[in-house]
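See structure below.
Note that one protein chain is taken out, while the other chains of the complex remain in position.
Up next, chain A:
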Amino acid sequence: MATLELASITKDFGAHKVLSGIDLAIRDREFVVFVGPSGCGKSTLLRIIAGLEAATSGRILIDGQDVSDAAPVDRGISMVFQSYALYPHLSIFENIAFPLRVARLPEAEVKAKVARAADILQLTDKLALKPGQLSGGQRQRVAIGRSIVRNPKVFLFDEPLSNLDAALRGEMRVELSALQRDLDATMVYVTHDQIEAMTMAHRIVVLNKGRIEQFGSPMELYHHPATRFVATFIGQPNMNLIPATVAGTGAEGLTVDFHDGTRMTLPVDPAGAHPGDRVEVGVRPENLRLGQGLAMRLRVLERLGGTTIAYGMLADGLKLCAALPGDTTVHEGEDVGLTFTPADAHVFDAQGRVMRRRQAPALAA
């Protein structure tokens, strides 16, 4: 239905820079998730797109039209708030009908549109109730209903699932993905939960300290994180970072020495690395397996059934985490060896920039 473009958006609160130089092009019918730690500016960016806050500089274009100075309703945008922001004194019907009442639509049209929204969201038998009589998930659906009756071009979601319990959150993730497909809508979704980002997004914007760290598909972010920040933010459990020293560069990639003396050659572009440089080798827990290699003392085992998460420490005190097969016969307190395939390694330079991987898996999406 619409494309959304942000051109060098900045936002200052006094001397404090919240956003600096955000450029972003979101495609028609795309589900884009803004993710980042709290205080990274993701909510502020969403509020700027919504028109609730003015950018200090920069432009917002919807379908190629500059809407930077337009009121939210004229931008063709609707928003679902974290707290749902339902009106407790109005019935579910009137809550969903609110934007239509504001627009003074004829009663028959209001009824038809609310009925359709209620049908999509399975709220038809709840229309006479008040928000206080609904469960968290139902309230969430009412908030979505209020946002879809207006047929906006772009939907914005501000951490809509963070008030729900874990089971319901999983359910709503699936529902939201289905809804996005059914409505054929462009959606921008803000969350601090990387699982929500990975599961729902077509593309993810990772924000950190008011800057875009990376913009790409979930698997792109997983296999080709551009920075150390993205690498540790995406993926569960978090990626392990093992300090190492560059021993040399060659046609096969980068040769590094770990602190325990292990030497490995990793198939990455060594771009500008010199022997003696300090780097960090990133290995995802799921890429670690038992075998000859790093010696780790197991401290805690989390048996999840399908996998066993092993937390431990190297001899130099570095904490590591490995996702091992569920039935692995290891015990807490035991010393084990961990190894990984060199092609699975990510290497970050001292500035946190990644060295491009040569043998990463082809991207699923």
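Note that in this section a residue touches a chain if its C-beta (ideal position, glycine included) is under 8 Å from a C-beta of that chain, and two chains touch if they have at least 3 such contacts; residues count from 1.
Here is the rule we use: contacts and distances are computed from a predicted model.
Q: I notice the complex is incomplete. Of the names "Xanthine dehydrogenase", "Response regulator", "FAD:protein FMN transferase" or "Carbohydrate ABC transporter permease", which is the UniProt protein name for the chain that's not shown?
A: "Carbohydrate ABC transporter permease"
Q: Consider the whole complex, including the chain that is not shown, and state which of A:Ala25, A:Ala54 or A:Ala85 touches that chain.
A: Here the residue in touch with the unshown chain is A:Ala85.
Q: Which one touches the absent chain: A:Gly36, A:Pro99 or A:Gly235?
A: That would be A:Pro99, which touches the missing chain.
Q: Touching the missing chain, which residues of chain A?
A: The missing chain touches chain A at positions 50-52, 71-73, 77-79, 81-83, 85, 87-89, 98-99, 101-103, 132, 146, 150.
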